[in-house]
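As you look at this complex, bear in mind that one protein chain is not there, while each of the others sits in place.
Here is chain A:
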Amino acid sequence: MGLPFVEWIDDPKQLFVCAKCGTCLTGIKHLVSESFRGGTGTAYLFNHVINVNMTESIRRVMTTGTHWVRDIDCRYCNSRVGWFYEMALKEDQQYKEGHFILELALTKRIPGMVDIVAQKRMKSDAASSSGESGSSNNPSVSSLSFEEEKEDVTV
């Protein structure tokens, strides 16, 4: 139904993208917990995920208890990536409510990118504070992200 519009998360370190189509889902700054397991293996808990469609609320029994969850699909390719906690029936599980689970097997990690305006700000901060240490940092930051990208991108 038309070309779906996809957004991106601004995270300089790492991004999680859909394994099938590469749509950006979230960044590592939204990571809450790493100790979850899903049907395909390890899963991470995030508090903010974009570009996903949610199904209706389903009552599911999990190892930690009964929860109401919604399954999450990538908006671009409609492939499953995880689920969303709507409500937890046990009190000590309620910290998960409103958070998203992304299964690692269904997603990929790519390095993030420092935004151009943020780069400039870093440069000017560095220049104002100290001469050499600042200037040596910046080329490494930008060149790192560029090189890593080239390795990581697969067709």
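Quick note on the criterion: a residue touches a chain if its C-beta (ideal position, glycine included) is under 8 Å from a C-beta of that chain, and two chains touch if they have at least 3 such contacts; residues count from 1.
By our rule, contacts and distances are computed from a predicted model.
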Chain left out of the displayed complex - its UniProt protein name, from "Mediator of RNA polymerase II transcription subunit 27", "pyridoxal kinase", "LisH domain-containing protein" or "Probable cytosolic iron-sulfur protein assembly protein CIAO1 homolog": "LisH domain-containing protein"
Sole residue of A:Phe16, A:Tyr44 or A:Tyr76 that reaches the chain not shown, by the stated touch rule: A:Tyr76
Residue of A:Glu7, A:Glu34, A:Glu97 or A:Asp125 in touch with the missing chain, whole complex considered: A:Glu7
Residues in chain A touching the chain absent from view: 1-8, 10, 17, 21-23, 75-76, 113-119, 142, 145-146, 149, 153, 155
